[in-house]
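Complex shown without one protein chain; remaining protein chains in place.
For clarity, chains are labelled A and B in written order, and residue numbers in each chain start from 1.
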Amino acid sequence: MELIDHHCHPVVLAALERPEFEGLLNEAAGPAAGTSLFDSMLGLAIRRWCAPVLGLAPNADPDEYLHRRRDLGPEASRRLLAEAGLTHLLVDTGIADPRLCDLDQLSGLAGARTYEVLRLETLVESLLAAGTDVVDLPGQVERTLRDTTAVAAKSIAAYRVGLDLPDRKPAEPALVAALSRCRAAGRTRRLADPVVSGWLAWTALEAGLPLQLHTGLGDADLDLHRADPLLLTPFLRATEALGPAVLLLHSYPFQRSAGYLSQVYGHVFCDVGLAVHNTGAFSATVIRELLEVAPFGKVLFSTDAYGLAELFLVGSFLFRRGLALVLGELTAAGELDPADAERITGMITSENARRVYRL
Amino acid sequence: MELIDHHCHPVVLAALERPEFEGLLNEAAGPAAGTSLFDSMLGLAIRRWCAPVLGLAPNADPDEYLHRRRDLGPEASRRLLAEAGLTHLLVDTGIADPRLCDLDQLSGLAGARTYEVLRLETLVESLLAAGTDVVDLPGQVERTLRDTTAVAAKSIAAYRVGLDLPDRKPAEPALVAALSRCRAAGRTRRLADPVVSGWLAWTALEAGLPLQLHTGLGDADLDLHRADPLLLTPFLRATEALGPAVLLLHSYPFQRSAGYLSQVYGHVFCDVGLAVHNTGAFSATVIRELLEVAPFGKVLFSTDAYGLAELFLVGSFLFRRGLALVLGELTAAGELDPADAERITGMITSENARRVYRL
Partner (left out) sequence: MELIDHHCHPVVLAALERPEFEGLLNEAAGPAAGTSLFDSMLGLAIRRWCAPVLGLAPNADPDEYLHRRRDLGPEASRRLLAEAGLTHLLVDTGIADPRLCDLDQLSGLAGARTYEVLRLETLVESLLAAGTDVVDLPGQVERTLRDTTAVAAKSIAAYRVGLDLPDRKPAEPALVAALSRCRAAGRTRRLADPVVSGWLAWTALEAGLPLQLHTGLGDADLDLHRADPLLLTPFLRATEALGPAVLLLHSYPFQRSAGYLSQVYGHVFCDVGLAVHNTGAFSATVIRELLEVAPFGKVLFSTDAYGLAELFLVGSFLFRRGLALVLGELTAAGELDPADAERITGMITSENARRVYRL
């Protein structure tokens, strides 16, 4: 079965001690004093579903699990990634974490074809770091986006300025002025300017690239109430005619709102990526809530795995199981034909992604 | 059994081709490229529950269903409406869609008594279109609301200005000035002015009319985050002493907030109208969430059906089934006496509406 993970990241192959592993386990900086992130729905899911893949009993003790993981070395990641059953990975390559493997390594470990997703903020920050004149920058970005082999662009505007992106493209002089201000203030390594974010989002769509947008939960430097996908409404209404898709990632706890946006705007798609592994055994509820009003042709699958191969396995296993559970209950109740259930599964796990990204 | 649909619209009786049918199926302009709105929870519900009423097997193919529907002509709508089992329809007559049938036709098809709900924005837009002097308009609106045979007023402020309605009635000079501005700017066919919306809502309540307010999900020209019923809090607090009820329609995905408002303000009532058919077989969850904190004496039933007789059938069937399921589980667990379950069902399906609208 084809399984397209339309948003993920590379993994760390080096041996990890418990604090570093827990630091990658979810979005916290690390566990609070006296607590462990293994004591969470995600922690339980790793103990339950990853331990057997490493040859341990289900629900293995965290220390035993990490000991075994270190003993196996990169083989642990290979086993977990292979077991995830992914066939295509769309990889956000924009996080400069030297611990991460490269795309070829990831492809080999997963036995999957990889595609690049270009992170817009990283592109501009790199150009500024390389000394590009701010006057030349718009043209260079436009050329890069037009010539890229990446299958999509991604924006983390949610982290930097919030999701109230503008309902028209900022003019180039306004962009140049904003970049000049950022450079003068020494704020070019973490661009947080609404004109810059707005211009990038518009420019990616105009270049014909599908645009992935982080929405909903994330890590500690996110203001979650500014990452509500509903804040995108004016931007979505204004960009519908441009053509390329806008893909709302994660969305939790706003997944119902993301589903609604995907219903009323033809170019909007949604997933519950990161929320699936984060909510562990409870994730079927999150998937069901997304499907309440999102048309099945607008829903995609992603793991948003980062750093740990466990997140690929848990994310893909729980999504497939949750979707099968939700559709299976409908089928058992006679609300859905088995053939339609199979067809809808195919749409969500691969066909929608194939269509959106032209894979 | 009495079943009062306290918010709905007329239907289209003409034959519908697939694109036009899908255009009426839910709140999207139409399906996105490569997708069909039949592939949604609503689409599944229509195939499952409406197809047998038209003499087809459950889960019939969409094209087969529409073919049969066209063959039957208006008889299809009659069968669907009759099967819905509705006894009273409160009909919003304020949408000028020439395809819609009139109240007498709707009443005949459904075998139900109809009552008119007066849409406030349409009233003012009609007066302006008829050339009414803005100075005379407040008095004319007040007279119309006082003399109307409509059982309620309805406002779509959510679509026009958002739900942060004022906590005191705008003064008449401010209203006249706002209307003058709208006329001078040529914006009188789709009034979107906070003073106008605020004045209308206050004036309807002062005229003794229950006030229905669209809240939550709607179609593509709505900013859903401005349709959060919690934005109404200052308005609700200020209007509690006036007497007439304020009825929060739909509310999804904010149904828990709507339930809360109905708990703390004596004149506030709520439903999950449109959300029931939109979420199809998942709607029992939405109903249960509304009942978490809403007192049972504050919850009403509506289909918000528009255009398609299918929405009357699906909306009423799923609501009755969902309510029966939720209360039945409580009864089976011993948390509720069967007699109380029956009494609560009666409150929600008809008695609360009878009391609020004095039917």
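The rule is short, and it goes like this: contacts are C-beta pairs under 8 Å (C-beta built on N, C-alpha and C of every residue); 3 or more make two chains touch, one makes a residue touch a chain.
Since we're looking at a predicted model, the values are computed, not measured.
J.: Would you indicate which residue among A:L224, A:L242, A:A324 or A:L359 is in contact with the undisplayed chain?
T.: Of the candidates A:L224, A:L242, A:A324 or A:L359, A:L224 is in touch with the missing chain.
J.: Among A:A15, A:M41 or A:A324, which one is in touch with the chain left out?
T.: Answering carefully, the residue with contact to the hidden chain is A:M41.
J.: In the full complex, which residues of subunit A touch the absent chain?
T.: The list for subunit A reads 26-37, 39-41, 44-45, 48, 58-59, 217, 219-225, 252-253, 275, 278-282, 285-286.
J.: Residue-wise, where is subunit B in contact with the chain that is not depicted?
T.: Considering the whole complex, subunit B reaches the absent chain at 228, 230-231, 233-234, 237, 256-257, 260-261, 263-267, 288, 291-298, 330, 333-337, 340, 344, 347, 355.
Basically, only the chains that are shown with their structure count from here on.
J.: In whole angstrom, how far does the Cα centroid of subunit A sit from the Cα centroid of subunit B?
T.: The computed centroid separation for subunit A versus subunit B comes out at 36 Å.
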